[in-house]
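I'd like to ask you about the structure that follows.
Every protein chain except one is present and positioned as in the full complex.
We call the chains A, B and C, going by the order they appear; numbering starts again at 1 in every chain.
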Amino acid sequence: MADRVLIAGASGYAGALAARLVARHPALELAAVTSRSDVGKPLSALYPHHRVDSVLEELDVDGPHGEVQAAIVAYPHGAAAPTVAALRARGVKVIDLSADFRLRSLETYEQWYVEHTAPELLAGAVYGLPERYREQLRGAELVANPGCFPTAAILALAPLGPYLEDVVIDAKTGVSGAGRAATDASHFVSVTENVKPYKTAGTHRHTPEIEQELVVSGAATGLTVSFTPHLLPLDQGELLSCYLRLADGAPPAADLLREAYAEERWVDVVDGPPGVRDVRETNRCVLHAARDERTGRTSVFAAIDNLWKGTSSQAIQNLNLMLGHDEQAGLS
Amino acid sequence: MADRVLIAGASGYAGALAARLVARHPALELAAVTSRSDVGKPLSALYPHHRVDSVLEELDVDGPHGEVQAAIVAYPHGAAAPTVAALRARGVKVIDLSADFRLRSLETYEQWYVEHTAPELLAGAVYGLPERYREQLRGAELVANPGCFPTAAILALAPLGPYLEDVVIDAKTGVSGAGRAATDASHFVSVTENVKPYKTAGTHRHTPEIEQELVVSGAATGLTVSFTPHLLPLDQGELLSCYLRLADGAPPAADLLREAYAEERWVDVVDGPPGVRDVRETNRCVLHAARDERTGRTSVFAAIDNLWKGTSSQAIQNLNLMLGHDEQAGLS
Amino acid sequence: MADRVLIAGASGYAGALAARLVARHPALELAAVTSRSDVGKPLSALYPHHRVDSVLEELDVDGPHGEVQAAIVAYPHGAAAPTVAALRARGVKVIDLSADFRLRSLETYEQWYVEHTAPELLAGAVYGLPERYREQLRGAELVANPGCFPTAAILALAPLGPYLEDVVIDAKTGVSGAGRAATDASHFVSVTENVKPYKTAGTHRHTPEIEQELVVSGAATGLTVSFTPHLLPLDQGELLSCYLRLADGAPPAADLLREAYAEERWVDVVDGPPGVRDVRETNRCVLHAARDERTGRTSVFAAIDNLWKGTSSQAIQNLNLMLGHDEQAGLS
Partner (left out) sequence: MADRVLIAGASGYAGALAARLVARHPALELAAVTSRSDVGKPLSALYPHHRVDSVLEELDVDGPHGEVQAAIVAYPHGAAAPTVAALRARGVKVIDLSADFRLRSLETYEQWYVEHTAPELLAGAVYGLPERYREQLRGAELVANPGCFPTAAILALAPLGPYLEDVVIDAKTGVSGAGRAATDASHFVSVTENVKPYKTAGTHRHTPEIEQELVVSGAATGLTVSFTPHLLPLDQGELLSCYLRLADGAPPAADLLREAYAEERWVDVVDGPPGVRDVRETNRCVLHAARDERTGRTSVFAAIDNLWKGTSSQAIQNLNLMLGHDEQAGLS
């Protein structure tokens, strides 16, 4: 029998895509979709191309929504924690798409985000990057789905962990990464024929998440990463250009990457520069490493679809592991 | 009386725009436009929006084309040098849009490009970045117009010259930068909803030009720059994101930039992140510097229109200086 | 001495462009810019590329804003009429960019729009299409600047007036036509890689304006036009594809158009299909007519920039006529 899955916050881009992927999954059933803004509308009215007709409901954790096997919570950081806690209290397995359970250090979280309302759950949360934490994800009860930029950054850099020095990341993202809200910045006329950096002083909140996982992967404690995102005129897609030096004696980055991902279904290491079209609407991450002999620097490029491997299809991959299904089910 | 100006190679994007700017210039007269591929066509057939009706001719340096006051040569590197030499031999002042006279070192040129056919002209060529070489440009007879990436990079970094350490440049460019040739890479379907790096191993030929000018501006001899360009889904526009460290005791980058450009008409130093739409179809360069206190790195962002300040309007600015006109004539 | 011009409503796309064109006009002076939403900000903060540093003020018709020679009012319909009336009462010449004074019939206006608050001004208003009403515009005191779609439609079809039958217009417009408001419909993700009709039942309010002017141009009284707009993934630009039959004995459409516009500076009749890039950021309208011999239908295509000839540069052209300046001043 199919596992029943709730999507809380299905009216945003990430939740809506998660709902579609669950609805078409061979071993899952879409139990309900909820929204804080569009209750009563069918999801297909907001996203015709997803073809999910379920009607958006108000979340009722104490009622039927607490009786599902698993939930994907697609709320902003801060708003997610209490909902996750309530669902966990009802015994529901949860994948949280927000940042609320990604950082192991409560102090770091509260420094970069807000006060945490469910710190007692932090210790039990597993970071949902299957290529790094597959074993812990099997049977996990609370998974912190990584940010889109950290997904690409960690896949690109973790295999180089012990050798990493002097890391600069220039990130390029499509507009869907900023969400569905209509603002001056997301207006078509602001975006088309434009490219613009933001958070130029190194203040993007995905930075500590990247640093945390690189240190876990063997980088020197205290490694700091300079991370600067840019908004591009595309809807989906994210390219990270990582510039770094490798410590003396390090093998070539391409070798380290190929070795790390030889058995991985969704991570490809390629010889030529990757484009985000190569990964559009897939769970793939494509990596490419090059070495500039003249300067001694190494570059690693990572392309993902920010809404798929960067968020919602990765959530399904995690859900498969949590619930004991084939890891690839529902992903191709 | 207006100075008569020839555009050699007017069927490409840069030459065509130069022709338009000359045609509407209050103190210049468009003497002739030539082409190696489209002889006999009016320029307006190729570029209706430029509204220049002159008919493309075959270049005849020994004939009437050698009798103009000045010429802008818009040929590929290697092909430019002999044409420039022929025009100079007739006494024509020349602005060369190619790389043939940009590098002071013949050895460096031949290492990155091809054998040079007019090395005797190198010593007399002035590098055409008015904000750095204004005095030398007044009355110059041969000007090497900078590459589009170097224009942005040097404007962004030269004022920091003596303090520069560890420079990484991530460049983002629209498709017009790759020229008018129809290729798989310039096909709309390849470009839209995509972003892709190229020359990932530090082999882009604009690199030595950037390094040369930074050293001239006070950077340590031997400074190497890691430079990686990316192709974006836009037609015109170029954003350079420069990541670096400043030597101990350096003033803030923003201060150095503001001081350097306080009197400049076309370079603006702004507080917020610049987008390339802000400079579209203008001779402007917009700069923004930020410091990441946590990592100690400084970022400088530069936005230009690759066809305007990056090429053709800068050529007009240079021409104004060469011929003794108001530097701003014909530019706004 | 330069005529002093007020722009009321300069924070929208049309008003802001009008401000830029006035600011750079050789015979005009930008007296003030006003806004209902962004008082206190420099216009350049909203539109850096326009490079107009004037600070947005609250409109004060009884004070200094009533002392200018002319005003361009860039308000929505309904809101425009009282402001226009107040300015006229102070003796200011006005160009109104809204629909409030375009329709000669009060009844038709109130049927398609709202109740009119200044109907007494209708009789004296001149329809601001210089190619049709040049003589009346010289010295006019109130000009109703045409809608963007009507500008293209009337230029395309008025010369065929007496012969017009069975007119269908399929309009394609960029997003700037819908204004600066951030909505679901103007969100980049909604627009990119999309094309969508709107007002599909013939209810677009520009329709009666087109019909009015075609009847003035000789079309049969009662001629109805089917007009359907479509939103395209571009910022500026508008293409109208007009399908019609010509009455027996009519000359070819291309001949009628060429004859009508032989002396016009801004209307070009061309042999091949026009694209909106050909007219981007210009006051041009490019027309192309073709006849399908098999079906007997004639097509006329019109390309304009909706913000330029479709709105703001046309307003300058009208202002030149009203104030007795060279009609082309400030337009190229």
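In this text, contacts are C-beta pairs under 8 Å (C-beta built on N, C-alpha and C of every residue); 3 or more make two chains touch, one makes a residue touch a chain.
This one's a predicted model, so the numbers in the text were calculated from it and none came from an experiment.
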Discussion item. For the chain not shown, which residue from B:Asp3, B:Asp166, B:Glu193 or B:Asp268 touches it across the whole complex?
Written reply: B:Glu193
Practice prompt. Determine which one of B:Glu141, B:Asp235, B:Glu281 or B:Glu327 touches the chain that has been left out.
Written response: B:Asp235
Discussion item. Touch as defined at the start, partner being the missing chain; which of A:Val94, A:Leu142, A:Ala156 or A:Val279 qualifies?
Written reply: A:Val279
Worksheet entry | Residues in subunit B touching the chain absent from view | 13, 175-176, 180, 182-184, 186-193, 233-235
Discussion item. Residue by residue, what part of subunit A touches the chain that was omitted?
Written reply: 24, 48-49, 192-193, 277-282, 286, 332
Practice prompt. Name every residue on subunit C in touch with the hidden partner chain.
Written response: 166, 168, 170, 172, 174, 190, 192-198, 200-202, 224-226, 228, 230, 232-237, 239, 241, 243, 273-277, 280, 288, 290-295, 297, 299, 301
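Keep in mind that, in the parts below, only the chains that are shown with their structure count from here on.
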Discussion item. Can you work out the whole-Å distance between the CA centroids of subunit A and subunit B?
Written reply: 40
Worksheet item: If you average the CA atoms of subunit B and of subunit C, how many Å lie between those two points?
Response: 38
Item to complete: Determine the centre-to-centre distance between subunit A and subunit C, using the mean Cα coordinates as centres, and give it in whole Å.
Response: 47
Fill in: Interface hub residues of subunit C, defined as touching at least two other chains
192-193
